[in-house]
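I am attaching a structure below and will ask some questions about it afterwards.
Only a single protein chain was left out; the remaining protein chains are all shown in position.
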Amino acid sequence: MNNEAIIEKINAELKDKVQEAVAAAPRRINVKVDRKHLLAVLTFIKDQFRMSHLATITGVDLGEHFEVIYHLSNDAVTINVRILTPRLEPKIPSVCALIPGAILYERELQDMLGLVVENIPDPRRLLLCDDWPEGQYPLRKDWKFERPAEIIPGGK
Amino acid sequence: MAILKPILYILVYPGLIFLMVYSTFCEWFDRKLYARMQNRIGPLHTGRSGILQPVADIIKLFAKEDIVPEKADKGMFTALPVFALAIVCTAALYLPVWHYTEAASFISFPGDLIIVVYLLSLPTLIFFLAGWHSTNYFSAIGGVRVLTMLFGYEIPLLLALLSPAVLAGSWRLVEIAAFYQNHPLLMLVNVIGFFIAVIALQAKLERVPFDIPHAETEIVGGQFTEYSGKKLAFFRLLGDIEMVVGAGLISAVFLGGFPGGLLPGLAWFILKTLFIIFLLSVLRAATSRIRIDQMISFSWRWLAPLGVLQLFIVIIIKGNMS
Partner (left out) sequence: MEYKVSLGPQHPALHEAVSIRMTLDGEVIRDADLKLGYSHRGIEKLAEERSYVQNIYLTERICGICSHSHTTCFTQGVEQLMELVPARRGLYIRTLIAELERVHSHLLWLGVAGQEAGFESFFMYTWRDREVVMDILEWISGNRVHYAMNIFGGVRRDIDELQKKKILDSLGLLKQRTDYYLNLAASEPTFIGRLAGVGMLSKEQAVALCAVGPTLRASGVPMDVRKDDPYAVYAEIPFEVCTADSCDVLGRAVVRVKELIQSYNMIEYLLKNLPEGPFKVKAPRKVKPNEVYSRYEAPRGENVHYIKSNGSDKPERLKVRAPTLANYPATIAMLKSGFIADIPLIFAAIDPCICCAERLVQMDNAYSGESRVLTFSQLRAMANERSTKVNTKKKDIAWPF
């Protein structure tokens, strides 16, 4: 199925749930969804277009909102499903019930961006160390890291 | 004066000094051969083409810090390597060199084949104790694997070693060797037993494909994980001396021993043990490590029945002989 056919199908079936579905490049389709319809849209895409491969989940800090993009692929196209969540209330639903392999990506989002993933099966930290302080989310734009001055033992 | 020969025997040849020197030479031979078979060079710089490398390794280990784990039993932890080395050196005394024509004495008496086999199986128990006393989970697994392997290879080894003894009609190493010197064609009867003994010796020495207990990529060092410094040096030396003694035992029983007194006996000893070590090296270079359950099923499915078959063959031939 090429881009046009897929976009038509999505617009036909999911008209009320999908905000926008465009073709960004050959073999790439962007679908914008409201976060409460995320699971329904993902289930539809997975079943209809046989897209069972979730490559990764990207979180982007846009200032007022966080954008979370789910990249699904099959052997012909890639569909990027994106949702927006406000910065002050960063909650997204978990997709692990649908795609078990998403667990590590959701843990990374929780860890690095501070999003709260509801119903996540395993809420532990993924990458940061165990005694990393709460509330410090390195991938947010306002988290800056000042490199301390280098101390050379025995030198000046 | 009569006491001089036993003292020389115990301390010099084939006792401590000869064993230490010769076993480091054998380790060099094994390492060089293994390296050349893998298209590498092997030890090169220490001494003429690396011949002093094993000595250098032992000296380096002696110079390292000796760490004993906090909860381990200090006495046992220290005593075990020393015991093991002493046991294997004692086993070497029974090899039939240099007293080929003498009557029964404290170092050669009917039944000394059994004594040597027994002494060679004691280090396995000591490895288990070493792993146990290290209070480390990896060492405990290593120790348990050592004993599990013992259940695999010990019976085939015994069956294989006893068959030529049955044919020769004696349990005394000197007499077995003399028998096969006089009837060289009868060595061919024991071919199956020879190969079983070589494989079982490889398992006893814990070399590839049977280096399961101290499998480096799985359980770090097995029973040797916590040993360092002088104790580890003793364990390494133990491995080398055990290889020499095992090879000497197999040569004495299967290949007709080391006749001719002091110097020809020494030449035969070196020749025959190097042949066995060559076979062990080839086996080491050509195979990969197998799992413990595969090893046990291999031993009981193939080695033990072949050992029994060998015993049958020997009994039939002996019946025809007399």
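In this document, chain identifiers A and B correspond to the written order of the chains, with residue numbering beginning at 1 in each.
The working rule: contacts are C-beta pairs under 8 Å (C-beta built on N, C-alpha and C of every residue); 3 or more make two chains touch, one makes a residue touch a chain.
Note that this is a predicted model, so its numbers are computed, not measured.
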Missing-chain contact among A:A23, A:L39, A:I69 or A:L84 belongs to A:I69
Among A:A40, A:A55 or A:V116, which residue is in touch with the absent chain? A:A55
Of the residues A:V31, A:I45, A:I99 or A:V117, which one touches the chain left out of the display? A:I99
Interface residues of chain A toward the undisplayed chain are 24-25, 27-28, 52-56, 58, 60-61, 69, 71, 73-76, 78, 80, 99-105, 112, 125-129, 131-133, 136, 138-139, 145-151, 153
Had the left-out chain been drawn, it would touch chain B at residues 37-40, 137-138, 141, 208-209, 211-212, 215-220, 285-294
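In this section, only the chains that are shown with their structure count from here on.
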Where the CA atoms of chain A average out and where those of chain B average out, how many Å apart are those spots? 62
